[in-house]
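Apart from one protein chain that is not included, each protein chain of the complex appears where it belongs.
Read from first to last, the chains carry the letters A, B and C; within each, the first residue is number 1.
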Amino acid sequence: MTETMLSAGELAAVRADFPLLARTLRDGKPLVYLDSGATSQKPDVVLDAEQDFYAQRNAAVHRGAHQLAEEATEAFEHAREQVASFVGADVGEVVWTTNATAGLNLVAYAMSNATAGRGGEAARRFALAPGDEIVVTEAEHHANLVPWQELAARTGAVVRWVGVDDDGRLRTDELAHVVTDRTRVLAFTHASNVTGAVTDVAPFVARARAVGALTVLDACQSVPHLPVDLHALGVDFAVFSGHKMLGPTGVGALYGRRELLEAMPPVATGGSMVEVVTMQSTTYAPPPQRFEAGTQMVAQAIGMGAAAAYLAELGMDAVAAHEAALAAELLDAVASVPHVRVLGPTDTRDRLATVSFVVDGVHAHDVGQVLDDAGVAVRVGHHCAQPLHRRFGVAATARASASVYTTSQEIAVFREALTGVRAFFGWDR
Amino acid sequence: MTETMLSAGELAAVRADFPLLARTLRDGKPLVYLDSGATSQKPDVVLDAEQDFYAQRNAAVHRGAHQLAEEATEAFEHAREQVASFVGADVGEVVWTTNATAGLNLVAYAMSNATAGRGGEAARRFALAPGDEIVVTEAEHHANLVPWQELAARTGAVVRWVGVDDDGRLRTDELAHVVTDRTRVLAFTHASNVTGAVTDVAPFVARARAVGALTVLDACQSVPHLPVDLHALGVDFAVFSGHKMLGPTGVGALYGRRELLEAMPPVATGGSMVEVVTMQSTTYAPPPQRFEAGTQMVAQAIGMGAAAAYLAELGMDAVAAHEAALAAELLDAVASVPHVRVLGPTDTRDRLATVSFVVDGVHAHDVGQVLDDAGVAVRVGHHCAQPLHRRFGVAATARASASVYTTSQEIAVFREALTGVRAFFGWDR
Amino acid sequence: MTSSMEQLYQQVILDHARDPHGRGLVDGPADAVAGESHQVNPTCGDEVTLRVALGTRGTVPVVEGVSWEGQGCSISQASVSVLTDLVTGQDLRQVDEVAETFRALMHTRGAGLDEEREDALGDATAFTGVAKYPARIKCALLGWAALKDAIAKTGVAVPATASAAATTTEEPA
Partner (left out) sequence: MTSSMEQLYQQVILDHARDPHGRGLVDGPADAVAGESHQVNPTCGDEVTLRVALGTRGTVPVVEGVSWEGQGCSISQASVSVLTDLVTGQDLRQVDEVAETFRALMHTRGAGLDEEREDALGDATAFTGVAKYPARIKCALLGWAALKDAIAKTGVAVPATASAAATTTEEPA
C-alpha cells in the first residue's frame, strides 16, 4: 500500500460531507477532531439515510402487509447487503447488534446457552467444559476480554492470553504454546485501539484451526480504516460497530460463518426470531433472524449501510493510504516533542493512524485538557484497555486518532499544542 | 378520564409535526397509518434532536476530556432525566437498552448469572433453584414470555401463567392460586398489544409482594398512550421502547428499583461498565452504567428523551383522552361491519385504541392487503402473541392501532375499506 | 382497486383459495414411497403439512399423489392447491423444473418470465402479480418448500436434468 494522501481537493470534498467538522468550540477555536478511534463523525449521506427512512418509510419490518412495511423491510435488508459486501461476507452471515460489544457478548452467551444444553445436539460444538480454555490477548479492549472472563466464570473454563511485545505487537510466537488442544476459542483484535498495531491474522487462524478452536475477530478498528475481507481472513466470527465507521450510534454487526450461525442457539429471545410459540416452549427462526429479537435498530442499520457504501465509494485502499500518511505525520509530531513516549509501534508498517502517548510528569487527562483548550479533541485514559496500559506500566495515555477526513494541517495544530504541555505544568522552564 | 378528542386545530398542529404522515402511497392514495401499535411515527423534534446531536456534538460519552465529549455526555444524561421523569422514576433507575425485548432479556440473564453465583451474596436474591416458579400471563407478547421460558430451561425453574377471559382481560382472580410461595418472578403486561386491554396493576403487585416475588412490567404499550407513574405502580422492573413512543428505533429503557439494580450482576460486559480490569478478573461500576456495556445508542437516547418531552408537553392526560375517543370510534367501525369479530374488550373502559379482529372466511393477511390497497396500514398476523391467538382459536388477526396523531377521518376511511373486504373474496354476494 | 391488486388476486387464485385441491391428508397407495413435511411461515405463523406419494414410471420416479393440510392466506392456499394439480403425475425431474420455474417467477417483481417457461407453469402463472408484493412471496412458496422437503424425505433421488447431467453429476438443488 502506498502512503498517498487524498489530494487537497479530494479531502476538502470529503470534509464538506461532514457537518460537524465545521463546528467551532469555546472561544471560537476551530475543532481539530482527533478522537475518531472512540467514535467517528458522520457524513450527510448517513444522516440523510436515517432521516429519509423516518420521514418516508418508517414501519415495523418483516411483519406488515402494508406498503410502508414492505419498503422498510426492503431498505433494512438492503443495508444488510451493503454491510455484508463491504466486509466480504454473505448477506445471511451478518447479524445486527447494538455495537461490537453486544456482538461479542452474543457469542459468549450463545456458548453459555449451548453449555446449558440449549440448541440441542447441533449446538454441542459451542459447549464448554471445566478446564476448556479461551485464549485472548493482552492487547484486547475490555469488550473482547471481560465477556470471556464471565463466560469462563459461568462454565468453569479458563482464560489464557497471548502477550504483547515492547513495540505493542502481539506475540505471535506465543501462539504455539498458549493455544493448545484445550483451546476452544481464540478471540483477538484485528487492530488495537491503543497502539494502532494491526494484527497479522493468518497465524492466529492457522493455529486455531490446527487445534479446532473457534476464532473471534474484534474488527472494530480495522473495518473503518482498512480493506477487510472476512472470507479471505477465514475467521469464524467477527464484530464491528457502525459508529466507528462513519455510521450512526446504536448499531453494529456480528459476522458468523453460515454453518456456525445455523448451529448456534439464540441469546436474546422475543418477537421476530421465533417460529412456533406455545406457553410451554418455542422453536426458533433460522439465522440471521434467530439472533435479532424484538424491533431492530432499523434506521441505524440503514445508516450503517449508507456509511459502508460511502466508504466503498471512496475506496478502502484510498482510505487506508490516506490514513497511513497521517499515521506517519502523527508519529512525527509526537517524536518532535521532548519527553513524549509512544505506546506501540513507532514505524508505520501495519499500523493505524492511532497514536497513544504519555508526557513525562503530566497526567494524560491534563494533557488532554491543554489540547482541548487549543481545540484539539483527543481521548485520555485507559481507552478500555487497562491490561495493556498495565503492560506498559502506565495507568493512562492520551490518544490522537485520525480518520479519512483528517488533514495534515490538523496534525500540525496538534503538534503545536502538544509542544506547550510540559511548560504549562511547570516543567522544562 | 374524559374521552375528549384533541380539537381539529390541535390535531392538525400535531400532525404537522410528523413528516411521514404527509406521505402518499401507490396510486397517490393518502396514507392512513393505523399501525402505531407496531411502531409509531416520529415528530420533527425527535428527528431534529438526533440530527443536532450528530451535526453539533457527536462524541463518545463518559470518556473524553474534550468539549464535544462533555457536551455529548450532558445531552445523553439529560435524555435519561427526561425519560425517567416521564415515567415517574429516578434518573439512576433508568438503563438504556436497544428495545423493550432487550430489557426483559437483561433481567432474565441477570437472574441466570446470579444463579451461576455471579454478583456474590448481594445478588443471591436473583438466583433461581429448580422448582422455583416464574409466572407470566397468556396475554404476553413473545418478548415477555420466551425469555422466561429460556431462563427456566437454564435454571430448572418452571413457567406458569395467569389466563385470559373471553373479553381478553387478565384473570386477576387466578393470581391467588397461580402465584404462590414458589413464585420468584411475576412478569405481566401493562397493556396488551393485541386486545388493547389495560391491566389493573395493583392486585398483581400486591400478590407478588405477599409471596416475595419480583414484578416485571411490560410497559411497551402503556407508556406511549397513558400516563404512567412507575413509583406509584410499585413494580420492581419495567421495560418500554423508544420507537413505540414517538422516539427513534434502536433504543428502549429498563426501569429497575434502585436497590435491585444495585444488587444485580451485569449481563453484557465490556467497556464503560467496569471499574478495575485485569487479565484475571474485573470489578463493575455502579448502576445504571453497570448495565450499559460499550458505546451506547447516544443519538437515539437523546431522540427518546425528546419524544418523552414532546409527549409530556402535549400532556399524557390529553393524549389518553384523545385515544380513548379513537378507541370508541374504532370499536364502532368494526362493529358496523357484519362478520367481523373483535379479540378483546368491546367496551372502552381500560383499553387502548388498539383493536384486533377477524373477518369470517378471510385470512388476516388478505384483509390487510385489501386495506393496504385503500391506503390503510394495519398489522396482520399473530402480533408476536401466538398463545393469546391460540386462546381465541385463531392463528392471525388484523389489528388497527391508533396514536395521538390519528384522526376520526382516518378511522372512517378504515371503516369504509373494511366494508368491502368480504365481497372482494366472494362472500355475501 | 389498483391494478397491482387485481394482478395479485386473479380469479384463478380466488377460486383455488375457496375450493382448494388436494386438501385433507390421505395415505398414498400401499406400494408408493411416502414423504411428509411440515413447514411454517415464520412471518405469520401459518403452517402446511404436505404428503407426497412417489411411484415409478419405467425407472423414473413420479409423483403419484399429493395431499396436504394447513392454514394460511388465500395466496398460500391457492398456491398449494395449484401445486397439487401441477405436479401430480409428473416425474421428479419435471417437478424439479416446474418448482424452479415457480421460484424464478417469484423473483421477477411482477414482470413475469418468458413465454416458454410460463407455459410450463399452467395455472401457476396467475401468481405473477404476487411477486410485486415482497411480503406475499413467502406465502406463495410455502407449499413448494413443503413439497421439496417431502420429496427429499422420501429418500428418492431426483434424476439429473439433461442439461445439468451434461455438465455435472451433482444433483440439482
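Keep in mind that, in the parts below, a residue touches a chain if its C-beta (ideal position, glycine included) is under 8 Å from a C-beta of that chain, and two chains touch if they have at least 3 such contacts.
A quick note: this is a predicted structure, and the numbers were derived from the prediction, not measured.
Missing chain touches which shown chains?
A, B
For a quick check of understanding: of B:70, B:90, B:332 or B:350, which residue touches the chain that isn't displayed?
Reading the full complex, the residue touching the unseen chain is B:70.
Residue by residue, what part of chain A touches the chain that was omitted?
Touch with the absent chain occurs at residues 26-27, 362-366, 369-370, 373, 380-382, 386, 395-396, 424-426.
Which positions on chain B touch the chain that was left off?
62-65, 69-70, 73-74, 274-276, 285, 289
Basically, only the chains that are shown with their structure count from here on.
Between chain B and chain C, what distance separates the C-alpha centroids? Give it in angstrom.
39
Between chain A and chain C, what is the gap in Å from one C-alpha centre to the other?
Distance between chain centres: 45 Å.
Where does chain A touch two or more other chains at once, residue-wise?
63-65, 69, 274, 276
Among the residues of chain C, which ones contact at least 2 other chains?
If we look for residues of chain C contacting two or more partner chains, we find 43, 45, 133, 136.
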